[in-house]
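Shown next, in structure tokens, is the structure this report addresses.
For this view, one protein chain was removed and the others were kept in their places.
Entry: chain A
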Amino acid sequence: MNTRASASSSSSPSDRRLSALARHLSSPSDAGSRGGGLSRSLASSSSLAGRESVFSHVTRAPEDPILGVTVAFNKDPSPVKLNLGVGAYRTEEGKPLVLNVVRQAEQQLINDRARVKEYLPIVGLAEFNKLSAKLIFGADSPAILENRVTTVQCLSGTGSLRVGGEFLARHYHQHTIYIPKPTWGNHLKVFTLAGLSVKYYRYYDPATRGLDFQGLLEDLGSAQLGAVVLLHACAHNPTGVDPTLQQWEQIRQLIRSRRLLPFFDSAYQGFASGSLDADAQSIRSFVADGGECLVAQSYAKNMGLYGERVGALSIVCRTADVASRVESQLKLVIRPMYSNPPIHGASIVAAILRDREMYNEWTIELKAMADRIISMRHQLFDALRARGTPGDWSHIIKQIGMFTFTGLNSQQVAFMTKEYHIYMTSDGRISMAGLSSKTVPHLADAIHAAVTRVV
């Protein structure tokens, strides 16, 4: 029935397309075996010969720009190489960090032989949800006391944003979401796949390396009534530029007056200023006015639980009854996505948040991480000043959180990678968490060289 001859004779369009792609992507060692491999595999499963895969037209997706940085970094043999790409915290020794309280909590979990690994409810671990809501809204938040908040455990910030987005696409009358320019690269994909259409509002001003507040007000001021607005609660990613408290107040008034629906992405609570309450102030001021909003919370950075995928989506509603109905609909979004969320990370968080001593210890460790980052900012700023590097570098200490938008252009970035083995994203964003006192001088040298030799 199937003829081997038809397959291994002239190459099909899909073969040629794959070959072209492979020439761009494969390493030298692959090229030699590729052709042989194809006909070999065709010969060995004769029944597949003559029939194309239903997915043969699938082309290879581009590498993720951020994760691609780490791939390139890993390949570099230089002893002075520096990875300032992905936003995961590193110690002074350049090592990943598992917080002491997290290790403690983990040990507790393991030692408790009564613990089982049963399915969580669709909305996740109840205690985790309650404690997460208190953490972000404040334990005395009127919205919580009035049962107007529904909180569901999700897969870190990404999962919370996606579930929230899908809910809005199904139940909210406006399907447009405004996101800041620039923003975390994944925001666009998350909301698009959730079924919303994405527009941008001005945010970063390259001239000042600060907030384009006028542009922001204008764009949100002309947004469709009722549209959704994505707001970074603190430590804007990738710029590190946050509105001041006064600016937040104006933003809040504008949003409420145009009946826009705020959707907060809170990925750095406690990590930005070192204070959990201060970093939640923007969100709390919105909740205090009695209005509604969505909040995506992540414990990836502030508890160092990156790979455990722990987060929560909260929807603050006008009434408890509405909150309850909203929760029931959130379940219908979650069930066909992954049924129920993973238990391990949420259990760790709950263990820490519920125990006064562990909670206090956590705030201390969190502040230490935030302080180290702030210290790196100051060291880098001082080092550039000491070298007389041309330009105003005060944005390094004005910006907040894990990232600094240096203002370096892609040629300068490429230069720094080639000559100084510094790895960062081509938009000039550096992760301060990847710096240490030992490596600041090297980075300062590289920036100085880039700014003076490359335009």
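The working rule: a residue touches a chain if its C-beta (ideal position, glycine included) is under 8 Å from a C-beta of that chain, and two chains touch if they have at least 3 such contacts; residues count from 1.
As a working rule, contacts and distances are computed from a predicted model.
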| item | value |
| --- | --- |
| Chain not present in the shown complex, as UniProt names it (candidates "Aspartate aminotransferase", "Probable cytosolic iron-sulfur protein assembly protein 1", "Tubulin, epsilon 1" or "Ubiquinone biosynthesis O-methyltransferase, mitochondrial") | "Aspartate aminotransferase" |
| Absent-chain contact - pick from A:K331, A:R354, A:R385 or A:K438 | A:K331 |
| Candidates A:G94, A:P182, A:G215 or A:P342 - the one touching the absent chain | A:P342 |
| Omitted-chain contact residue, chosen from A:N83, A:T158, A:S266 or A:T439 | A:T158 |
| Residue, one of A:D265, A:E308 or A:D445, that touches the chain absent here | A:E308 |
| For chain A, the residues touching the chain missing from this view | 18, 21-22, 25-26, 34, 37-38, 41-42, 44-48, 51-61, 64, 67, 86, 88, 96-98, 102-103, 106-107, 110, 113, 115-122, 142, 155-156, 158-159, 162, 171-173, 186, 189-190, 192-194, 253, 256-259, 261, 288-292, 300, 304-309, 317-319, 322, 324-326, 328-329, 331-333, 335-345 |
